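Quick one: the structure is below, questions incoming.
Note that one protein chain of the assembly has been removed; the remaining protein chains are unaltered in position.
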Amino acid sequence: MGMVGGGLDAFIGAVHRKAAALDGEIELVCGAFSSDPEKSRATGRALYLPEQRVYESYEQMFRSEKLLPEGERMDFVSIVTPNHVHFAPAKAALENGFHVMLDKPLSFSFKEAKLLKALVDKTGLMFGLTHTYTGYPMIKEARHLVRTGALGKVRKIYVEYPQGWLSTPLEMTGQKQSAWRTDPARSGKSGCMGDIGTHCENLVEFVTGLKINELCADLNTVVEGRQLDDDGSVLLRFEGGATGILMATQVAAGEMNALRLRVYGEKGGLDWHQEFPNQLKIKWLDKPMEILQTGSPFLTSTAAAKNTRYPAGHPEGYGEAFANLYRNFALNLRARFNGIAPDPDLADVPTVEEGLRGMAFIETLIKSTASKNKWTKMIE
Amino acid sequence: MGMVGGGLDAFIGAVHRKAAALDGEIELVCGAFSSDPEKSRATGRALYLPEQRVYESYEQMFRSEKLLPEGERMDFVSIVTPNHVHFAPAKAALENGFHVMLDKPLSFSFKEAKLLKALVDKTGLMFGLTHTYTGYPMIKEARHLVRTGALGKVRKIYVEYPQGWLSTPLEMTGQKQSAWRTDPARSGKSGCMGDIGTHCENLVEFVTGLKINELCADLNTVVEGRQLDDDGSVLLRFEGGATGILMATQVAAGEMNALRLRVYGEKGGLDWHQEFPNQLKIKWLDKPMEILQTGSPFLTSTAAAKNTRYPAGHPEGYGEAFANLYRNFALNLRARFNGIAPDPDLADVPTVEEGLRGMAFIETLIKSTASKNKWTKMIE
Amino acid sequence: MGMVGGGLDAFIGAVHRKAAALDGEIELVCGAFSSDPEKSRATGRALYLPEQRVYESYEQMFRSEKLLPEGERMDFVSIVTPNHVHFAPAKAALENGFHVMLDKPLSFSFKEAKLLKALVDKTGLMFGLTHTYTGYPMIKEARHLVRTGALGKVRKIYVEYPQGWLSTPLEMTGQKQSAWRTDPARSGKSGCMGDIGTHCENLVEFVTGLKINELCADLNTVVEGRQLDDDGSVLLRFEGGATGILMATQVAAGEMNALRLRVYGEKGGLDWHQEFPNQLKIKWLDKPMEILQTGSPFLTSTAAAKNTRYPAGHPEGYGEAFANLYRNFALNLRARFNGIAPDPDLADVPTVEEGLRGMAFIETLIKSTASKNKWTKMIE
Partner (left out) sequence: MGMVGGGLDAFIGAVHRKAAALDGEIELVCGAFSSDPEKSRATGRALYLPEQRVYESYEQMFRSEKLLPEGERMDFVSIVTPNHVHFAPAKAALENGFHVMLDKPLSFSFKEAKLLKALVDKTGLMFGLTHTYTGYPMIKEARHLVRTGALGKVRKIYVEYPQGWLSTPLEMTGQKQSAWRTDPARSGKSGCMGDIGTHCENLVEFVTGLKINELCADLNTVVEGRQLDDDGSVLLRFEGGATGILMATQVAAGEMNALRLRVYGEKGGLDWHQEFPNQLKIKWLDKPMEILQTGSPFLTSTAAAKNTRYPAGHPEGYGEAFANLYRNFALNLRARFNGIAPDPDLADVPTVEEGLRGMAFIETLIKSTASKNKWTKMIE
């Protein structure tokens, strides 16, 4: 694996590297870690990489790696730059024949998203998008329960993602994470919804398989002087008749990372909270509530089991969820190299389709917020 | 106290009676418990009431009680009939000079609500409405924290009330509670929202003191064949700029009575759940999360303390919350009889104003649901 | 019902009165509320009792009430005095033919306990002891699950009762509740164990039906200058081979009233916490953990159902648990008056036997603490 972005001071780069390293299936062999060549070199040194595999730009990396013999050159590239630098390196990677793992969201704009989708389709290369929360074992179990009908026909879907870290104008203090996320030139049309709202949309569709048909959005900028939305509430209507609510906010003072999903069907409901990811509550209409646990032998989903590392009671977390995306991507890639079919239980890594869907969602939110009409159809 | 409604097979009548009895401040002295005289008499016997104080109709009760000497006749009447029989007995009580405690919602229609409001204003009699959840000590504490600015200016308000008991067409089986609640002729224009959505609206305004300015509603009838809404989601805009979401549903299969309120201000947020009513979570922007407890000496609200019966760690529940409304109504009434000012800590019993507000809320929900426009102003 | 003790400033007297009043089955008709006649009279006035039924002493009360015609005189007496004033009024009541409800523990000493037991046996009168925690619906359910073998043969029993309110020498400040509880002349041989350790012992035997055979105790006085134990840990061995731990402490700074019971059998375990009394966790060996809820239709125990007032999700608490003891005592008494068999589901009110058992437990703890031997047989 090579890496684009992820210099020493970038939070998410280190997360990707740990995730890739955890299972011993992926080796970081090269990188273009920063647009500043000196920074890139310093990062390479800290990561014990050989000097000649640390590049000054991603363009240089793709050119050089391509010339290396198979087996030596990187098998895929992980792109972990801010949103406005997703499209160009991803496009370049695909055009140079490299498979891609990309930090979400897919791109800066819906237009870019459609171009990338077309390029992936054309090249036939593998493309993964790190919607981390799909990597949790209990989300696999939730998906399995809903999709096998254990809860009956889905009626109501509630997803919420309250954070509090942008309750003050943090970006004015020079804090890096907030600076690019609140800057339309780097983040795109939406702040909060692009950052965390898309996780909600993705999680809902991942678990239920239902697509949002139309929505009614109310995005807000709560902190004065901020340029993008830092909060939003959305009414949802799904294909097949289910309805629901999506809430994402970054001004819920005191909240950390409280992503929560609830899905109610005719027979029961499920309830999952990211800060306590190893428990999945199932509330039944006709029997007592159950608490399912990561690693438990009583789960119904083989995908849950295959994405679990420790016995029940040994808590797994965000790191393992992230690592599941990388490991599964790597194992699917290996299956492809070996000409065999990938394990269907590992085949659910979000890809360019989910990424395009996310960008369409943002586009629709912006349109709905500007509209006086209650309902806005999802843009395609 | 006299009672209208609350025959032996009525759930809520017994709840009101226990609530009134708990503190030894209120004695049930008479009743017209049913429109069926025999049922009324049977109820009176079961409650050890003297035969001559058990009446065949509320009209007869008001007429007869009025003739009794002061000190012997009932001091106020508690009306616990279904929604469509709120207006007439309440009107008659007021016109006969009796103070009134009424089960929520205030009335069958918005029009009736306005008439009752005018009548209360004209007579100057006391009027209480049993929005039970305002009786919880931790709701008093929440109200105090918000209103004294401990959380800073309020930005976001989320209130939800998922129940699951109407997930099936229960009313077709003859189950009494569901039958009248889903019948437009007895319940009014709204099912779910009239029954539990109004509790949400009331709780939000009770705690924050902020009024809903406009809203965007999506009411649904999920169970086939049902005549009224059994589910709804509402986007809210408050005076002063706060926004939020109100959700109420009776088809969240597996849920019991999961009313939850979250309010976030500039400095922190509060989180309260009716099924665990003795804990109030406070999430701060600048210090660790705290858990406040009913009966704890560390609460800031004297109203919370005065509405608590046991030391911290001895859980109080729905019964005590309900009893607080009755006890406070009775103590306020006694203060009035004694010509002294009521204790301000007990003076927050919801009254006809809150009832009118609730009926306006329902009216607005219906209007918004029918509208293609996103926002609908609250009707006044 | 008449009452001995429970003057206006006594905490537990008011609790008993509310408990007795809640269900409208018991009327307080007379009392000797204090050894100070003026205090007794003031209490009677506050409770709206007729002057002639407020007595200067319990002796006077028993004498006078006995002379009243049946139907008018009190049917039973509730005794709510401190431990050292349990024996004499209970004895006098029984000797005068009155049924008795008594605040726990049974008596000041083991010797008194045996005398009371003999007197109850001799008179054949009804005798109830307010081990409040047995009144919770989920404790009824736990009892039913264990006793019907749902958990398999019981292997391990853990009961704990941490409180923190005596972490400082509160009794030196004149605080009344702590003063008598830490005074050997009023409380008996044990402080913490007499006050809350006996609740543990009682709860364990109530739920499991297993008797403690021998124990190994380590009682401590943690706060300097205190005269009685304020803390203790006990290893337990039960008849039939189960073992366990009992912990009770009043110096666990920050704890409120955290009584918790866990019972593990061959097939699963149960876990109940008094501060969240409406949930009962069942952890199974061969299926997912379940959470049972007060009022749920999925409970197995008809006794649980009959001791529940509200639908699931309307939390019941300490007050209702206490009221269940009074209501069941009253209903059993009425059955006796009517010459019919009491409902077996209501027949589990702790009585003089449980009281004697508790006093034997205290006696054994004291003996074990003084002993160098590991195991001490339960005294009989």
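The letters A, B and C name the chains in turn, as written, and every chain counts its residues from 1.
The criterion applied here is as follows: a contact is a pair of C-beta atoms (placed from the backbone, for glycine too) under 8 Å apart; a residue touches a chain by one contact, two chains touch by 3 or more.
In this text, all values refer to a predicted model and were calculated from it rather than measured experimentally.
Screening B:Arg45, B:Lys176, B:Lys287 or B:Lys377 for touch with the missing chain picks out B:Lys287.
Summary of contacts with the chain left out: across A:Asp23, A:Glu214 or A:Glu266, the touching residue is A:Asp23. Of the candidate positions A:Glu141, A:Asp195 or A:Glu316, contact with the hidden chain is made by A:Glu316.
Within the set C:Ser178, C:Thr249, C:Gln274 or C:Thr364, the residue that contacts the chain not displayed is C:Thr249. One chain is missing from the display, and on subunit A it is touched by residues 11, 14-15, 17-18, 21-24, 28, 47-48, 163, 165, 255-258, 274-278, 293, 295-296, 309-320. Interface residues of subunit B with the unshown chain, by the touch rule above, are 282, 286-293, 296, 298.
Interface residues of subunit C facing the missing partner chain: 151-152, 155-156, 158, 160, 162, 164, 167-168, 216, 218, 220, 222, 231, 233, 235, 243-245, 247, 249, 251-255, 262, 264-269, 282-285, 289, 371-375.
Heads up, the rule we're going with is that only the chains that are shown with their structure count from here on.
With centres defined as mean CA coordinates, subunit C is found 35 Å away from subunit B. Subunit A and subunit B have Cα centroids separated by 43 Å. Work out the mean CA point of subunit A and of subunit C, and you get 55 Å between them. Among all residues of subunit B, those that touch two or more other chains are 255.
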